[in-house]
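With one protein chain removed, the remaining protein chains of the complex are shown where they sit.
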Amino acid sequence: MAKLNMVKALNLALLEEMERDNDVLVLGEDVGVDGGVFRVTDDLQRKFGSQRVIDSPLAEAAIIGTAVGMALYGLKPVCEIQFSGFAFQCFHQIENHCARYRMRSQGRFHIPMVIRMPYGGGVRALEHHSESEEQFYAHIPGLKMVIPSGPRTARGLLAAAIRDPDPVIFFEAKALYHAAKEDVPDESEALPIGRAQIAREGDALTLVAYGAMLRVALEAADILRIEDGARVEVIDLLTISPLDRDALVTSVKKTGRAVVVHEAPRSFGPGAEIAASIMDGAFLSLEAPIRRVTAHDVPFVGFAREKANVPDVPRVVAAVRETLAF
Amino acid sequence: MAKLNMVKALNLALLEEMERDNDVLVLGEDVGVDGGVFRVTDDLQRKFGSQRVIDSPLAEAAIIGTAVGMALYGLKPVCEIQFSGFAFQCFHQIENHCARYRMRSQGRFHIPMVIRMPYGGGVRALEHHSESEEQFYAHIPGLKMVIPSGPRTARGLLAAAIRDPDPVIFFEAKALYHAAKEDVPDESEALPIGRAQIAREGDALTLVAYGAMLRVALEAADILRIEDGARVEVIDLLTISPLDRDALVTSVKKTGRAVVVHEAPRSFGPGAEIAASIMDGAFLSLEAPIRRVTAHDVPFVGFAREKANVPDVPRVVAAVRETLAF
Amino acid sequence: MPRITLEPRFQVEYLSVLDSDGNLDTALEPKLSENDLKALYRAMLLGRRLDERMVRLQRQGRVGTFAPIKGQEASQIGSAFTLRPSDWMVPSFRETAAMVWRGWPIDKLLHFFAGRLEGGQPAPDQHDLPITIPVATQLPHAVGLAYAVQYRGDDAVVMAYFGDGATSEGDFHEAMNFAGVWHVPVVFVCQNNQWAISVPLKKQTHSRTIAQKALAYGLPGLQVDGNDVLAVYAAAREAVDRARAGDGPTLIECVTYRLGVHTTADDPTKYRAEEEVRMWEQKDPLTRFRIHLEKRDLLETGLEQRVDDEIAQAVRRFEAAPPADPLTMFEHAYATPPPGLLAQRDEMAAREHAAPALDGQQPPAPVDATPMRGQRRTRR
Partner (left out) sequence: MPRITLEPRFQVEYLSVLDSDGNLDTALEPKLSENDLKALYRAMLLGRRLDERMVRLQRQGRVGTFAPIKGQEASQIGSAFTLRPSDWMVPSFRETAAMVWRGWPIDKLLHFFAGRLEGGQPAPDQHDLPITIPVATQLPHAVGLAYAVQYRGDDAVVMAYFGDGATSEGDFHEAMNFAGVWHVPVVFVCQNNQWAISVPLKKQTHSRTIAQKALAYGLPGLQVDGNDVLAVYAAAREAVDRARAGDGPTLIECVTYRLGVHTTADDPTKYRAEEEVRMWEQKDPLTRFRIHLEKRDLLETGLEQRVDDEIAQAVRRFEAAPPADPLTMFEHAYATPPPGLLAQRDEMAAREHAAPALDGQQPPAPVDATPMRGQRRTRR
């Protein structure tokens, strides 16, 4: 067991998978000599050479597009998009090709690639550097969409994503990169994609969160336990798509109530699917409408107003209380 | 009153708005000499010249990006993207700029532009020519997302979109282009953006649809009335975003039940927000879970399998019956 | 402190081998055996005849929208001919002649244009990508393939096709630039057929040639008479050899012409003059090469019939194929369908079971369906 922060845990997963499989390579802006702007790919180029850890020109569509070509050949590229806000530049390559090549070629080709991107707020950065765009990928059939909530899940899910035969969009919460260290097993570990975890057991209400919002949800659960005596069950989604509906429905059948937390804007956001799926599977158990605690439906707010935009513990606590009182 | 099909109705709206306002111009691939691949811009270049009806080079990002520049200057460009499947090429310009310029410049600039695109199935066309991507735009704050359901709403909403000071994504169902003629008033007409219409009144269940699916919903409602004696209320959404939650909630408070129909894939699709919003506003009235009748979560199916993928009348009827029987 | 012209200046070459009367510039004649010459001609002819057949099938509603290649046979076959089976070919949507030459079964192409997923599946040992429809998006794939070839140390070359219109897309630019920086074995073949649907080249770009766009990436660019199969072959041969030798990418501009409709949904009389078409018909690549072969007495008798028979057999196989099973749509979305997708499959299976058996083939378009523009109208 080593105690690692999320940057180191991700770096470890990359290192292990590259040692394990020569077909794994890393591609992106500044991922090589510089080790990535957040240092996630630190030292990999020194270890594996500049043919395998590639400092690409500044062009997201070509990063993804050439990686699709590599994947068609049988390689397993792990691309980094420097910030999720710059991935719309390659959205056509993702939607038109990453997600479709298996279908289009009826299985003759598949795209075993991973697209890593830092997302979300918390680093006092400028426009396009703090947004939360998971919804766009979750709605694309053929893709998987994964968001770890800390060092251990980051390491285990990145390993799984790299080994997965299908394309995986892998979001890393910037706010978690250096947030906390966690014990990470010495042996390489791959956690299952498509499976949510119960981060805290409870029976009063199901609080659904992922990524950087898991911490917020857990803190809210603590307060609710202490101040209200309410045992809130916290579900850490980990995979956004395909959504682990079973885990959600099972929990809400027990608790009868749910609140969803995410950093993305509310309307047509991931919380909508989560709420609709829960209603679909646990309608008769539901004792209150499912509230969504989210960012607001505005394009961006600048970091001086970020705290008021992104869900925080008081907002989550208030939403849970309202839902419990419904 | 003239009886027009949707292509002619759209063409009329463009003509009228261009006559009304010299700042309105049309821009896109093949929109000029050729009049658009579906003839929606037919004859406009002859009338207004090639400076105002511009045959652009083949580059969607530059079509939208240059239109943003024109809009910043005060013009009102109406862009055509040849098929909605090719709009991911310009998704960064839409998300990064169209949707944000008002916010970024704190009102100094705004983007009074319209992006028209044909969407959806029904024309036996190849990959990327039959998909339904409204969800991607609905989730972007700062944009409006409109989908008319026939000639009259097409004409009235396109006029409104062109006059709207904010950017509007305007989807046109290919299946409706020549589907039916409708009476269209002689006077130019602008219908309100953000407002749903009750296409058929009823009290047994609320059936929510838009675009080409409205016909399917109405036919299903006919069958249900005749065969089941059930009076289903059909809501024609018309604007996807901002969503007319009041109309939905008011209807479901009356009916207690809802089914949503769309051509987009189900997961994380527009039906999720519609269902979640109804639950939010009409929870205590809901007597059954809200079913979604949608395309499946697969990348594309080819037109030989399209009929089995896109919702049809029997599927809608079955979903309504199940919901009524819940 | 000067104002100087940077040296060396930039240059772009133009190559042509056969003139429109089929006469040969022997100094430039590529080394090709008589069998090669016959094979080139046969492949071009097959492309032309298949094209005509496809357009008829579309008019009869037996396949959907189709993009004919008429006039571009030399550009396609002259270039694809230089590839080994182990090389990779990356088509756009207008390379049926080249695809068939590379071994795509004709009936599979028919399935493709009939909107059936089955038509997109290359054979397991075939080094060809399926048709890509979004313009220019296949070009980075070609560069990525070439990178992978180099990474693995394999001996292969990648050839990518696209049109003049495609050069306006960002993906063209980014792919060329990556290819230049990575110095990978890829050959970019632009079929400059003068039109992108209704947009003529001069409204597509202000540059004099497509070939000179290579200068932006520090790459060699060559313009070639795209209706001259020997010139195209010679240019492609040079580029493929250079790529194979590790000397990097090349951009080849084949100056040619789309003699037919853009697709079967298009009506070119709206945007271009008959005279222009007539003028280019004089340069028909098939005629020109036939005259040359005639002079060398290399024309095979009965060839047209044999080619037509091959096509007819494929059409029969296509029409005899079992109906498209809707349930198979769930098979290739993921390696393993996730539970939610399986549930959707089960729902469909229950529906299919309850409903009268589907014949699987798409019924003829319903009366009120929108025809793709011009579907029933166009002449060529």
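By written order: A, B and C. Residues from 1 in each chain.
FYI, a contact is a pair of C-beta atoms (placed from the backbone, for glycine too) under 8 Å apart; a residue touches a chain by one contact, two chains touch by 3 or more.
Note that the coordinates shown come from a computational prediction; the quantities given were computed from them, not determined experimentally.
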Need the list of shown chains touched by the one chain that isn't shown.
A, B, C
Chain not shown: contacting residue from B:4, B:26, B:59 or B:146:
B:59
Given B:67, B:158 or B:237, the one touching the chain that is not displayed
B:67
Touching the absent chain when the full complex is considered, from C:171, C:266 or C:284
C:171
What does the interface between subunit C and the hidden chain look like in terms of residue numbers?
1-6, 9-19, 23-25, 28, 168-174, 177, 180-181, 183, 203-209, 211-213, 215-219, 223
Across the whole complex, list the residues on subunit A that are touched by the chain not included here.
29-30, 32-35, 37-39, 55-62, 85-86, 89, 122-129, 174-180, 266-267, 296-299, 301-309, 314-315, 318
Kindly note down the residues of subunit B that lie in touch with the hidden chain.
25, 51-52, 56-57, 59, 61-62, 64-75, 77, 92-93, 96-97, 102-110, 141-142, 144, 164-166, 194, 242-243, 245-246
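The working rule: only the chains that are shown with their structure count from here on.
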Going by the average position of its CA atoms, which chain sits the greatest distance from subunit C?
A
Using only alpha carbons, which chain's centroid is the nearest to the whole structure's centroid?
B
In whole angstrom, how far does the Cα centroid of subunit A sit from the Cα centroid of subunit C?
39
Centroid from C-alpha atoms only, then distance subunit A to subunit B, rounded to Å. What do you get?
30
By the touch rule stated above, which residues of subunit B touch at least two different other chains?
85-86, 89, 127-128, 267, 296-299
Two or more other chains touching the same residue: where does that happen in subunit C?
117, 134, 170-171, 333, 340-341
